[in-house]
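Here's a structure for you.
Missing here: one protein chain of the complex. Every other protein chain is in place.
Note that the chains take the letters A, B and C in the order they are written out, and that residue 1 is the start of every chain.
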Amino acid sequence: MLPWSADLAGRIDEHVISSELLRGNPLGDPHERPLWVYLPPGYEDEPARRYPAVYVIQGYTGHIAMWRNRSPYRQPFPETADAVFARGEAPPAIVVYVDAWTAYGGSQFVDSPGTGRYHSHLCDEVVPWVDGRYRTLAAPAHRAITGKSSGGFGAMITPMLRPDLFGALATHAGDSLYELSYIPEFGKSVRHLREYDGDIWRWWDDFSSRASFTGEGDQDLLMLLGVSACFSANPDGTVELPFDPHTGVLRPDIWQRWLGWDPVRMVPRYGEQLRSLRAVWIDAGTRDEWFLDIGAQAFREALAAAGVADDVIHFELFDATHMGIDYRYPLSLAWLCQRIAPDG
Amino acid sequence: MLPWSADLAGRIDEHVISSELLRGNPLGDPHERPLWVYLPPGYEDEPARRYPAVYVIQGYTGHIAMWRNRSPYRQPFPETADAVFARGEAPPAIVVYVDAWTAYGGSQFVDSPGTGRYHSHLCDEVVPWVDGRYRTLAAPAHRAITGKSSGGFGAMITPMLRPDLFGALATHAGDSLYELSYIPEFGKSVRHLREYDGDIWRWWDDFSSRASFTGEGDQDLLMLLGVSACFSANPDGTVELPFDPHTGVLRPDIWQRWLGWDPVRMVPRYGEQLRSLRAVWIDAGTRDEWFLDIGAQAFREALAAAGVADDVIHFELFDATHMGIDYRYPLSLAWLCQRIAPDG
Amino acid sequence: MLPWSADLAGRIDEHVISSELLRGNPLGDPHERPLWVYLPPGYEDEPARRYPAVYVIQGYTGHIAMWRNRSPYRQPFPETADAVFARGEAPPAIVVYVDAWTAYGGSQFVDSPGTGRYHSHLCDEVVPWVDGRYRTLAAPAHRAITGKSSGGFGAMITPMLRPDLFGALATHAGDSLYELSYIPEFGKSVRHLREYDGDIWRWWDDFSSRASFTGEGDQDLLMLLGVSACFSANPDGTVELPFDPHTGVLRPDIWQRWLGWDPVRMVPRYGEQLRSLRAVWIDAGTRDEWFLDIGAQAFREALAAAGVADDVIHFELFDATHMGIDYRYPLSLAWLCQRIAPDG
Partner (left out) sequence: MLPWSADLAGRIDEHVISSELLRGNPLGDPHERPLWVYLPPGYEDEPARRYPAVYVIQGYTGHIAMWRNRSPYRQPFPETADAVFARGEAPPAIVVYVDAWTAYGGSQFVDSPGTGRYHSHLCDEVVPWVDGRYRTLAAPAHRAITGKSSGGFGAMITPMLRPDLFGALATHAGDSLYELSYIPEFGKSVRHLREYDGDIWRWWDDFSSRASFTGEGDQDLLMLLGVSACFSANPDGTVELPFDPHTGVLRPDIWQRWLGWDPVRMVPRYGEQLRSLRAVWIDAGTRDEWFLDIGAQAFREALAAAGVADDVIHFELFDATHMGIDYRYPLSLAWLCQRIAPDG
């Protein structure tokens, strides 16, 4: 394969969607958002045919244009996804690439007074917009959502909250089991914040005024600030950290709000919704830096305990860290498409 | 200095103490325990003089004979402690080296049906034994306890439980703020246990049958088993892990028992006892692998919140990991001795 | 700044250049190569004006399309380079983005029977091609070359070999002082090759048949194979490794061929050429994984010993690893442009 580019068998339509729900969001992020809709090969040839749809969301700090990034000896996911259909490895589907970036790096695909109404934007604006313009099979049985890391988290929770929309999901190393994935990060963050007198806003000002990610704590603190804005903002949009930055002691009420968004802990509350799903793909690398392999195990066991049938679940741990696992995405895509195809 | 040995200005009496409280302990460990009593220079010359006493306890997997271990370019603590007195850096004191080793590597200096009554052994057997045979100032104002890591933990909790015995303490990187110090270890342990089907006893059998610490998980799993035996054994001595070894999910009731032994969380319950202390030394390295620097900060803040006066506290973070910090011990020893001296 | 894209003040012309020198290259790589030419703001407004030119080359595994990759909170170099001119931080220049990718990940910008004639392609095809189509100041005093890592290496050696073309250079963490940068890698590679019976071709077959970079040794072995193909291929194109893969013992004749390409060792041989340069920027991160900070120091000292004047040199070490240092590129670009401007 040549490294520079590849032709698609299908095609990608690049849109901008104007969101009423994101208009005036607290971070001042654009309410006009890029949106890509991939149409599989043959879409134009069968003008009456309707297709299932897979919504693709991204990990923390991801934004839609990063799907074009090229890595050596690998193809971007939009190309490997296209190849799944071009090679006939799965029934054709429409693939929708959604952007939920914010100034803090992400939205966790939830509605928050700290960042904006990204969950509602996805469910109540993007989905109808796509259904209105493309020949989708507009039913949850034929609509899936997939993502990695924070995107995996979004893929886990969105069908719980909106089983009327999404009937299938794939999570690659999705955020879960928060004591293991987040608490070690808090320890690092306390240390990083020492040079900022424990004040994350002093860090943010510093971060915003220099070359990004040149400070040792930049990655950790960005995620801390951003996820706090998603999970524990006050109604007025001010952000609460889940621990005392001077001592590392958890603030129980705030931490509880985070735990309220832990997929492992959400499963029992959404048993009925989860039992309605047709397909759940769960995977992670066994050396994931955030222990998300263990989070995946815990999520899978929680599904079992909630009565989700084994035959709708694909569970797999593989030898990898959290990084460089994009080669997994076409695997789950093909599997999902088999499950959400009209006769799947 | 020559590396092989050093003469002491004082002397060490090596005893064996026969413990009624440890007889028949659940692990079958010896109830006859080594005990060293160091007498400072001049002890014999002033036969009527009474001395304060500092009890020294050890970190996990430590046992008394390891105090003799020699490292390049460093002297063992019994020699550097002796030098404190020989150089007149502190008023003379008796130093008592206690052994609380168990087959699982340690006792955490608590009474547990999983390991034995090591707390009571220390307080009700060792202290009176020393007081009965040596010219101590047998009052809490003149009795301190010091240790590192698990020994630091023991040094924090023993005066809380027995302020009638101990009026001063020093903790070097002592176990505290358990969510930060223990939970990341749990994640590692879940992974280590994968090859043992999640059964820590299968690991223990393996560990016991081959060269120790040749397995990647040996250190983590030993501590997990041992601390579980200390903190969460059932009345019949069986051991409960604080998490599900297959999913990493915390078992809330068991974890709560661990948290009951978190010094940070114990402070509010023992405010009166802590306010009676004359001297509290707290330090840790800023890069401690178990975040015990943050634990130290949290413990120090908890003391403040409990009304312990600033002037009885020495708090210090220094540039180090958890390892190789024995050069700190004589610093706290000298400081403690100044505080617990008769006219201190 | 918005993350998705940015408008340029200047413009980029994307070309494909058909190379006679690369036609039939030994790896079967395309002889038609992408080439981007950036024209600064104002280029069209001053049709008689001629401009200096800066040639930009890439690190190992880089190819031209990767210049478009977007990272969170950063802009791609073509945008930050454009901003240098848009903000008036440097006199305007033409910036030429060259592609020298090969199937093994790179060419090191040398002519080799193992990969192809990339050095000659750059010097004898790309430069005249650009000079023929754009209003350049076609003299070495006004032509610079810059790059990072392997691109830094290319930027160091190309003006030595062709001072008639290039009169200035910038190297960011450029390959140099090969005993420090390469030999530790050889040790790792010996280990990686154990599972391939010491046969790098068995690794290559494996690598080519599965998801890339999922093997622990992939990065190291790719670079080993690729650099061997560049530096120590036989006339028939077969590749010699610089060490015995079974024992790690250097093969002196082959290793000597590598050392012949060590910029530090080349400097004395090219003293006259180097003394003709107008500007030499050298930097690296103090924690560079390949010790290229030390290589930078050694290169800078070698220049001094060769009589290159201090006032043409900018030398700087900064706190960083080898990664994420693209924010340095616009700094050297501005500096180079000041030096190679017509009245610089």
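Everything below uses one rule, namely that contacts are C-beta pairs under 8 Å (C-beta built on N, C-alpha and C of every residue); 3 or more make two chains touch, one makes a residue touch a chain.
Worth saying up front: this structure is predicted, and the values here are computed from it rather than measured.
Across the whole complex, the hidden chain's contacts among the shown chains comprise B, C.
When the missing chain is restored to the complex, the residue among B:49, B:70, B:202 or B:269 that touches it is B:70.
The missing chain, though absent from the display, is touched by one residue of B:105, B:187, B:263 or B:295; that residue is B:105.
Shown as candidates are C:89, C:179, C:206 or C:316; the residue that touches the absent chain is C:179. Although one chain is not drawn, the whole complex shows that of B:42, B:268, B:307 or B:324 it is B:324 that touches it. Annotation for chain C: contacts to the undisplayed chain at residues 177, 179-180, 183-184, 186-187, 190-191, 244, 246-250, 264, 286, 291, 293-295, 297-298, 301.
Taking the whole complex into account, chain B touches the unshown chain at residues 2-5, 30, 34, 61-66, 68-74, 99, 101, 105, 211-214, 319-320, 324, 327.
Here, only the chains that are shown with their structure count from here on.
Most remote from chain C, judged by the distance between CA-atom centroids, is B. Measuring from the averaged C-alpha position of chain B to that of chain C gives a distance of 56 Å. Our note on geometry: chain A versus chain C, Cα centroid distance of 36 Å, whole angstroms. In terms of their C-alpha centroids, the spacing between chain A and chain B amounts to 45 Å.
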